[in-house]
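For this depiction, one protein chain was excluded, whereas all remaining protein chains were kept in their positions.
The block that comes next holds subunit A.
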Amino acid sequence: MPLTISEDHRHQLSLLITQETQVVKEFCRLATQFLKQGVNPRIFGSAANKLGVQPLQVEDAIRALVFLLSHCTQAAASKMEFQDITTSLGFTKDAVKVLTDAYTDNETDIKEYLKTMGVQTPHYRNLEWRFDILVGSRTLTHIAEPLVTLQLSLDENTARSFQAGESGTGIEERSECVKLLLQTDPNNLVHMTNVLEEALHEARTHHSRRIHRHLK
């Protein structure tokens, strides 16, 4: 993946280029906090006051910094490459060091953040079952129908708004466990088990192993 920073991002980062290293450090802290749990928008206001700029400019700078960190992680840029790119953006030597530290120290968090941005499908977590015999209902008495009740737990990555402080909202990325209640009858249960056993078998076939080896 080529490492290119768009004009818009350059423009948004330009706010930081003229600042002291201490300010750049504080922005790095805010950017990593943003990755983990979002940022209280009030912080944009107070930072903007101190720097004598608009809160929106502060927010844009933090977002651009998040983009820079995540974009380089995505492209698996080395420490050297990251230094080159930040130097080319016009940061001072000290600022480049601060940024590079933020890049290398937060690698795991950035990767986690990127995962929540990717293609998402609910993911299997657990299955609980219960075997019941239905003996009657309002519409049908005197029956004895075996039933299996299943509780399927799935992990879903959801981006949702949360209230931060007295005013304003942030975006929180987190994994949520969803529990689904399902039921089935013995015939369908046997059918389902057989079909999924076939699925397990497929992974052990010569064909699957060959592709797996090839991609490793």
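We adopt the following convention: contacts are C-beta pairs under 8 Å (C-beta built on N, C-alpha and C of every residue); 3 or more make two chains touch, one makes a residue touch a chain; residues count from 1.
Assume contacts and distances are computed from a predicted model.
When the unshown chain is looked up in UniProt, the name that turns up among "General transcription factor IIH subunit 4", "Serine/threonine-protein kinase BUR1", "COMM domain-containing protein 3" or "Large ribosomal subunit protein mL43" is "COMM domain-containing protein 3".
Within the complete assembly, A:185 is the residue of A:8, A:81 or A:185 that touches the hidden chain.
Considering the full assembly, A:154 is the residue among A:3, A:17, A:51 or A:154 that touches the omitted chain.
Listed for subunit A, the residues touching the missing chain in the whole complex are 73-76, 111, 114-115, 117-119, 121-124, 126-129, 131, 133, 137-146, 148-150, 152, 154, 180-186, 188-193, 195-200, 202-203, 208, 211-212, 215-216.
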